[in-house]
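Pasting a structure below so you can have a look.
Every protein chain but one is kept in place in this view of the complex.
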Amino acid sequence: MFKVIVVVLIAVVVFLLDFATVKKSKSKKDKKVYIAFFILALSIVVLHVMEVNIPTPIEGIKQIYQPVAEPIRKSLEKYL
Amino acid sequence: MKKKFRDMFGKKQQKPVQTNNIPSNLSSPLVTNLDENVKTVKSKLGNSSDLVTRSIKIGKNQPVRAVILYMDGLADKKFIQDFITETLMLDIRITDLGEGQTISQKQSEAIETKQTQSQGSETKNQDETPSNADQAKKEQTKSDQNSQNNTYQAIQPASSNTSNQKKKTRKPIKLKQLKHKKSSNKQQSSESSESTIGSKQSNQAESGTNEKNQTSKQLSIEQSSSQSSPSTQSNQANQANQQAKQGDFFTILKERSLTGSEVDECHDYFTLFQFLLAGDTIILIDGYAKGFTIGSKGFEKRGVEESSSTTVIRGPKDGFSETLRTNTSLIRRRLKDPSLWIENMVIGEKTHTDIAVCYMKGIVNDDVVQEVKKRLKDIEIDAILESGYIEELIQDKTYTPFPTINNSERPDAVCAGLLEGRVAIMVDGTPFVLLVPSLFVDFFQSSEDYYQRSDIGSALRLLRFVCFFLALLTPSAYIALTTFHQEMIPTQLLISLAAQREGVPFPAYVEALMMEITFEILREAGTRMPRAVGNAISIVGALVLGQAAVEAGIVSSAMVIVVSLTAISSFVFPSFNISISVRLLRFIFMTLAAMFGLVGIILGLLVMVMHMASLRSFGIPYLSPMGPFIPGDQKDSLIRLPLWRLRTRPKLISQKDMEREDTEPAKPKQK
């Protein structure tokens, strides 16, 4: 829990420093998208710090390409 | 709410301070009354003791009162005595001042009767003679004016107001007629002065007309022309012009008896003070709302001496001094070409510091000149005490450890810069001349590189670049190697290092930090302390902090070597600016090395170079010959090729007149 608090505190500092530059662009859309992404990034970092297992997208890619990959894999592995 | 507060504050500040009799703002014009003028000048200066006022009388037949004003210490006393006081008081009595001519033609007219620009008289001449009704009105105004003149109180705004009001009341009358009226007014007043002959009264009359001059253009008086018929007017006007040219006392003085070379007129207190406080002499003459300024600067100054901040073994020894004119002359003496242009500017609301912008027209990039002038004009500051002020106010980026403006104390270096198409900014009161645009490599180039043979110059220049990295990275590399990458150190050295560090209680980072800070203190003390105690520093530095610290086991002797190497390397640069930034960055690199080892150093270098690549000096990329790689400019960046290979000027800095020379290397004849 301590780690999470530290991360959030750091995030607040980063946000304060960083948001100033986003504000300069004077575009509402920029601000909205920025905040959305910031929350996304923060939640990922917090999840990681809390040692929650985040599923890796690699597994999904593997699943998708399984039919193509498997036969070539087999023939490649022959030469290992 | 915030805004309101600010407004209130602003309003309070804007309230003018009112003082009796003294014009509140400096831009108010001079008055015709001499005593009034002198009094105002004195009170404006708070009766400062260094203001010298000397009242004299000029002329033989009808002496005119005049006052010479100058600042004691700023002006050249001998010059004032020989060429101002003497000529005005003694020589003038035997010089022909064109008095005879004037007097013969105008008979009894006093010499101080004012006749000025012919333009006014001509416009008047073109007019028809005024109608009777107009004339009646005129007379009325005249009488008004006279009455006012008699009780003249030198409150200018009031009098100008009254004339303005008159203008308003007679709206239907055209401006030309108004002018005419005024001129006739003036004429009558001068007539009155003639009749009374008392110089005082004529003064007053003129002061009255002078008020008029403020509201409309200056008008002239010519007795004969107004009285004669229109047909003969033009002929007589020409005559009058001639007379005006020769006969005006003011012009006569200027043309015939003031022997100074820089003679100018001033019409208001602002210019008066500007000249006066710059060391010029002011002559105010009774009856004229203007004065002479005569260039007589002659304050104590340091001569042309060898520059102390940048020294060379071979090369000219003269350096700039604190006087702007001396500095420009040092450059002129080297560049005897009309394309060397020097533009003057005055910056600083209190200091009125003279700034000279020099460049070679035709070589320099005009955009850079415009940009420099624009940035200089935008400066609004009370004081410029050194060129560092200017540098900080016009540089491209404030928050960077790297200097984007070079400075030099050496005229030859500045000349070389000018010939490369740079702009030099000279500031009165400092020997340090700014050169823009300046690139990173410029800070490693000494003027001596060009005076020694090219291979030697190149080697020395490369050495400086090596020293840059040594000064920047030696302590951090030591930290990284001893804490993270021991395997990189040869085994025997590693053993001896380990043996040395055995007794040292601190980690390498703390050890290095301690020694580096100590050295910085030593260096700062060396610069600031009085010369007399100079020896003490070397004893303290060498013995106490070096040897004793090692013997006491606080630092390892390898660390002392590292610090010394860093220290010596940081003194190599010809420019002190870059050495300061290296000093500063070194500590950041040490910290990075302590945290991440070599990786930290490399990433630090990456960030540093990226930051430098993002810098610009007046539009030119800071890392220019390397940053955007320009093959043609490599000849004079890291190394210096022989002079006959330096055919063209740097590409980005000057884009015109690129050809620098066309010399073939000298070859002995082969038999």
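The first chain written gets the first letter, and so on, giving A and B; residue counts start at 1 in each chain.
The definition used in the following text is that contacts are C-beta pairs under 8 Å (C-beta built on N, C-alpha and C of every residue); 3 or more make two chains touch, one makes a residue touch a chain.
Just so we're on the same page, contacts and distances are computed from a predicted model.
For the chain that does not appear here, its UniProt entry gives the protein name "GerAB/ArcD/ProY family transporter", which is one of "GerAB/ArcD/ProY family transporter", "Fe-S cluster assembly protein SufD", "Raffinose/stachyose/melibiose transport system permease protein" or "Succinate dehydrogenase subunit C".
Of the residues in subunit A, those that touch the hidden partner chain are 14, 18, 21-22, 25, 27, 29-30, 33-34, 37-38, 40-42, 44-45, 48, 54, 56-58, 61-62, 64-65, 68-69, 72-73, 75-76, 78-80. Interface with the hidden chain, as seen from subunit B, comprises residues 484-485, 487-488, 490, 596-600, 602-603, 606-607, 609-611, 613-614, 621, 623, 626-629.
Just so we're on the same page, only the chains that are shown with their structure count from here on.
Here the spacing of subunit A and subunit B, counted between their Cα centres, is 57 Å.
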